[in-house]
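One protein chain omitted, others in place.
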Amino acid sequence: MASTPTSEYRLRRRVQFHEVDSAGIVHFSWFFRYMEEAEHALWREAGLSIAPPGAEVAFPRVSASFDYRSPLRFEDEFDVHIRIAAISPRSIRYLCDVMRGSVQVAAGTMTVTCVRREAGDVLKATAIPADIASRFAVAPASGQET
Amino acid sequence: MASTPTSEYRLRRRVQFHEVDSAGIVHFSWFFRYMEEAEHALWREAGLSIAPPGAEVAFPRVSASFDYRSPLRFEDEFDVHIRIAAISPRSIRYLCDVMRGSVQVAAGTMTVTCVRREAGDVLKATAIPADIASRFAVAPASGQET
Amino acid sequence: MASTPTSEYRLRRRVQFHEVDSAGIVHFSWFFRYMEEAEHALWREAGLSIAPPGAEVAFPRVSASFDYRSPLRFEDEFDVHIRIAAISPRSIRYLCDVMRGSVQVAAGTMTVTCVRREAGDVLKATAIPADIASRFAVAPASGQET
Partner (left out) sequence: MASTPTSEYRLRRRVQFHEVDSAGIVHFSWFFRYMEEAEHALWREAGLSIAPPGAEVAFPRVSASFDYRSPLRFEDEFDVHIRIAAISPRSIRYLCDVMRGSVQVAAGTMTVTCVRREAGDVLKATAIPADIASRFAVAPASGQET
């Protein structure tokens, strides 16, 4: 568990065969899963699970985007560098760079909102609990990598 | 809703781009999803959902297999023909043929068991409720297609 | 095959079990696959395949985004309404609304670029061939649905 707030995480990953499409490159939908895998690793780095058993709150995505610059191929090793760009009372905004060595493969964004599950299976926006919010901080100097 | 018990279903499907791997053929893991999609369509044909909101029982898979005979490619149309091979008090066994026209692409099997969720998130085997079991019957003459 | 240029398509779809995550809603990565499925149906409506055997050009994605407004759940029926927002010599930009009846579930964008595969497996931007570009037109009045 981190003693200081966590603001970024770099996940090392390898391209799996089932992630590659018939053009021989990673299917664009996979980058959103890579970004989420890095987000959850960042939460673990902060001593948290984003979806522990019996959780009272959840963090659905309200927006996500990627710009694709260079392809990833089967068995490529790459890094998913996620960092916190903003924290508001009810949401967290991330920036994400996917890098193959020093080559930028893709740049993403993702915003998640804290919700509480109410009667009738309705999701209602709520404040991020203090014991979660206190573990995170905005990453310094969050410019895109080059 | 069927007035007589349901025993088989034929799902018409088209290969999507994201299901095809870098060899240009549908990734073998997708056939298990095709088989499950056909199973759930069979349940809807029987007037049921396999996972309705607030369900007291669930039907996890205890075994699944496929033999692959011929590849499927992008935009191919195909049929997933699922039928009930056996019903016991606690489980259902399916056979499945994936066909592209008259060509057999793959032959699968799947067995699901009825479970009840107990305290501590434990899944405990239980009898299939009568209002579910009564909707299904074993398919006649369940030889593999050719 | 369409005799007039194609500019939009509405794909009817049902949520499959394997698309739903442990929060009981469709995983956000799936919307990008829904959008692509609708794009490829739009190409078929125009008498084309986006990836025919032996194709000389391909259409990798250069950007994609979604804003999420309302969840989709298991077995929900929904429409993926894709339309062409812009065509340039080398790229096509789409807008996409995912609707459950009259409820907007999500709004997406996607831009694809035409590339030619060159020696060394390099992808080089190139003009969209005339026999492809002539089949498409920008959709009229492309405001977001409400």
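We call the chains A, B and C, going by the order they appear; numbering starts again at 1 in every chain.
Everything below uses one rule, namely that contacts are C-beta pairs under 8 Å (C-beta built on N, C-alpha and C of every residue); 3 or more make two chains touch, one makes a residue touch a chain.
As the structure is a prediction and not an experimental result, all values here were calculated from the model.
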{"item": "Touch with the omitted chain, as defined above, among A:R10, A:R44, A:R100 or A:R116", "value": "A:R44"}
{"item": "Options C:Y9, C:F32, C:F59 or C:F74, residue touching the unrepresented chain", "value": "C:F74"}
{"item": "Option touching the unshown chain, where A:R10, A:R33, A:R90 or A:R135 are the choices", "value": "A:R33"}
{"item": "Subunit A residues touching the omitted chain (full complex)", "value": "16-18, 33, 36-37, 40, 44, 49-51, 53, 73-75"}
{"item": "Missing-partner contacts on subunit C, residue numbers", "value": "17-18, 20-24, 27, 29, 53, 74, 121"}
{"item": "Contact footprint on subunit B, counting only the chain that is left out", "value": "22-25, 28-30, 32-33, 36, 51, 58, 60-68, 71, 121, 123"}
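As a working rule, only the chains that are shown with their structure count from here on.
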{"item": "Farthest chain relative to subunit B (centres taken as mean CA coordinates)", "value": "A"}
{"item": "Highest C-beta pair count, chain pair", "value": "A-C"}
{"item": "Chain centre separation (subunit B, subunit C; CA means) in Å", "value": "29"}
{"item": "Length of the line joining the C-alpha centres of subunit A and subunit C, rounded to whole Å", "value": "24"}
{"item": "Geometric centre distance via CA averages, subunit B-subunit A, whole Å", "value": "34"}
{"item": "For subunit A, residues contacting two or more additional chains", "value": "22-24, 29, 121"}
